[in-house]
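Every protein chain of the complex appears in place save one, which is left out.
Here the chain labels run A and B in written order, and each chain numbers its own residues starting at 1.
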Amino acid sequence: MNEKQVIDSLTKFIIRHKTREDEFDTLALQIFEYQFNNNLPYQRFCRQRETTPKTVQSWKSIPAVPINAYKSLTLSCCRPEDIKRTFMTSGTTGDELRGKCHHPTLSVYDTSMITAFKARFMPDLKTIRMGILFPTENEMPNSSLAHYLALAYSNFGSDGSQYFITTEGVSLEKLFAELERAEKNSEPYALLGASYSFVHLIDQMEKSNQTIQLPKGSRILDTGGFKGQSRELDLDDFYERLSERFSVPRASCVNMYGMTELSTQFYDNGNQICPSKKSGPHWIRSQVINPATGIPTPKGERGILVHCDLAHFNCVATIQTEDIGIEIDNGFLLLGRAKGAEAKGCSMAVAEFLKIAQG
Amino acid sequence: MTLNLGYFQGIESSTTEWKTLSFDRGRGAIEVAVPVLSETQLKSLCTRVKKMSQTYLKTIPVSDLVNIIDTTISSFLDRTNPYRQQAEDLLPRITGYDPEMIRLGLTSYLKTFRKVELNRFLSEDFSNPKILDEFQPLPKGGLGRAYGPDLLFHIWAGNVPGLPIWSLVSGLLVKAGNIGKVSSAEPLMASLFSKLLAEIDPKLGECIAIVWWEGGQNKWEEVLLKQADLVLAYGNNDTLRQIRNRTPITTRCLTYGHKISFGMISRSALDTGKSWTTAHQAAYDIVRYDQQGCYSPQIFFVEEGGAVSPEQFAQFLARELENFENKFPSRSLTIEEASSVASWRQSEELKAFSEEKRAFLADPNGRWSVSYSETAGEIYPSGLNRTIQVFAVGSLREVPSIVKPYKAFLQTVGIAASPEELIQLASQLGAIGVTRISALEHMTTPEAGWHHDGRFNLLDLVTVTEVERTAETAAEAFSDYVD
Partner (left out) sequence: MKFNKQIVLVTGSSRGIGAAIAKAFAAEGATVIINYIKNSAAAIETAEKCKELGGSAKIIQADVSSGEQIQKLIDEILQDFSKIDILVNNAFKPYIFDSENRKQFHETSWNDYQEQLDGVLFSSYTLCQTILPIFKKRTKGNIINIASDLVARPTIPYHDYMTAKAALIGFSRNLAMEVGQFGIRVNCVAPGLVYPTDGSMNTKEGLKELIINQTPLRRIAAPEDVAGPVLFLASSWSGFITGQTLYIDGGLVMR
């Protein structure tokens, strides 16, 4: 297949309502072949694993590139001059290498996002008045999250929807004015943004003892992790406080699990219990594997999450994350990041060494 | 029935709290109970051990101690002994290591503490070991006597089975009272050893206690740090730093931090006859305890120009690691350990196909990997658990300058080279802080009296009280037979 055929097949597959497992498999293998032939570093990676399109029979055997590879390699099928948009991972220190994902077109990304968002966050409404707690796409052109939220805003935001954060900071006055207005209105309101933005917001509101009673049907979407805090312990606490401050039931507080290195997102059905079950649309599949052996762990046991995202056609569809998860029926639980092991014996391990070496 | 570990006298088991530790490393799940003494109980234990050390231990000659320890060790070496059998049964389940590896490792390690070897420990540090019993003439004149601490507090690390026995025996030889905190990862050997010793000599048993508490800074550690005369700790730099900071300034604190050890292979060991044996010996050091020891190799430097090339050597090594899966199958790793291995492997794999002159050989099931590079670049640890780096060098003489920046982490170097090369390399390596040079296959089996990190096992534990010549001379005038 060439790029155009890949895009066509993908788009058709995404907008269908129901698909079979073997259809996913077929398309996955076609996209694998396309990426093997056109993404040379990925081809070399596959050959190192003694795998070629002729030796793979199922999407589960497609070599998963480790997420860190995006930092040191250019993983792209299209020519540099055909790149339309590049999303980059956020580096926490200035000189850290940032992973890059190049897109020759955002049509597939957008179709993927819009189709899944509609099904998972807006099943009951066509549009909703929304507030975005994240800078605009123009301010952050390399942020996939900025683009995601921009798509939400432009496709599903009704009149009066606004952004409340710029790269300078959050406009609290504007935000609360809008929230108070929403309170008095009887129409549902939606707040979407980065999880850590919500944390700051709730902190602020708790300090000044503010609550907002958003109308029935209102909903919240958070994403992106808490930047360094322990995810497992704080989740329950976070959603309890979030629900309390905005009078939005926890069942309507949806968490979106996505990353720069994918073109599709996972959602849960609210966070009444934490951690919540996450699942994705029919064009993405996940496995939980033992990171040392690559073999899937028995269902119910912890392992590392591997995602096969057909929509991510220009880079590498199958990625091995550093996220720990457990497979459950029709989805998985996300349990946090895999930290390196501390050496329990007396031999120095990499993590400790790096700490010392970096001074 | 859950086995109670730890060991102490003078405190009622029934009034003690116990914590259950569960292990499931792929060789059968097991639970053991470790004691969590209260602060009060700990304080009284300290007092008791100190007292016994003063009133009993310090009054018996070192040679008696050697005999008691030797008897204990002989029992442990006897495979029909119930304690030995318990160790052979439980250690694989607790640590995950292969039972064969444990059995062979235990025997080899315990042999280091037989009578002849114990005397080696003594004579390595003391030209006249009687100095531990009574005042002896000093080479400089006058008299001296070496005193071990009344209370030596050990903080032990986990994954090399039996590690605590080394410092425990050292402490006993200098007549110290010992209280040791075992690691959650391996609480068994110190407990069994102490129990067995106490059966052989109950009074000596009162000079030892094996305790446990949850890791991290806490009140129990405070008690011991304040009560001990000397602290001896194994761990990573962060842990050691905070232990040292919390130890009173008047108490000495000996620390053993994490190390990187490596091997050097000369072209003289790489002819078509000997090279396989060299690879076999190198692999043995890698698989023994899965590189958890400070002396375990994480890197091999291989000289070019032999009949067998460094790349070929790396292939032999890979093959040997595979063969060792038959003799000593890998243990199953925790998800954190598996992630560490995976992330090291991924990083090496990525280098292998983006840089020239590299190769990455790995078991498809992830049980071992060899990362080969034609040029020795930056040095850093391997992923441990049977992951190894092989670097080709034009000459072994290049190696010291490559590893020099990491002086603080260097410890053991295993060398396969001619006698002349050995001496020449030894002086280069000594100059950059390497403290032990051994043969291949013996990097992970240090001999009795080994200067751990270049230190002195027994001397570091004692203070010497000297009676100066002036005192002796002056006293002469006051004798009743003075002329």
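Keep this in mind: a residue touches a chain if its C-beta (ideal position, glycine included) is under 8 Å from a C-beta of that chain, and two chains touch if they have at least 3 such contacts.
Bear in mind the structure is a predicted one, so any value in this text is a computation, not a measurement.
> Touching the left-out chain: which of A:47, A:216, A:299 or A:339?
Final answer for the missing-chain contact: A:47.
> Pick from B:73, B:359 or B:399: which residue touches the chain that isn't shown?
Here the residue in touch with the unshown chain is B:359.
> Identify the residues of chain A touching the omitted chain, counting contacts across the whole complex.
Residues of chain A in contact with the hidden chain: 46-47, 50-52, 54-55.
> What is the set of chain B residues that contact the non-displayed chain in the whole complex?
276, 279, 312, 315-316, 318-319, 322, 359, 361
Quick note on the criterion: only the chains that are shown with their structure count from here on.
> Measure off the straight-line distance from the CA centroid of chain A to the CA centroid of chain B, and report it in whole Å.
Taking the mean C-alpha position of each chain, the two centres sit 46 Å apart.
> Taking the touch rule as given, give the residues of chain A at its contact with chain B in the complex, in rising order.
Residues of chain A touching chain B: 41, 44-45, 47-48, 66, 68-69, 72-73, 290-295, 302-304, 320, 322, 324, 338-354, 356-357.
> Over in the complex, which chain B residues touch chain A? Could you list them?
Residues 157-160, 163, 183, 185, 234, 236-238, 256-261, 289, 291-294, 296, 298, 333-347, 349-350, 352-354, 360, 365-367, 380-381, 383-385, 409 of chain B touch chain A in their complex.
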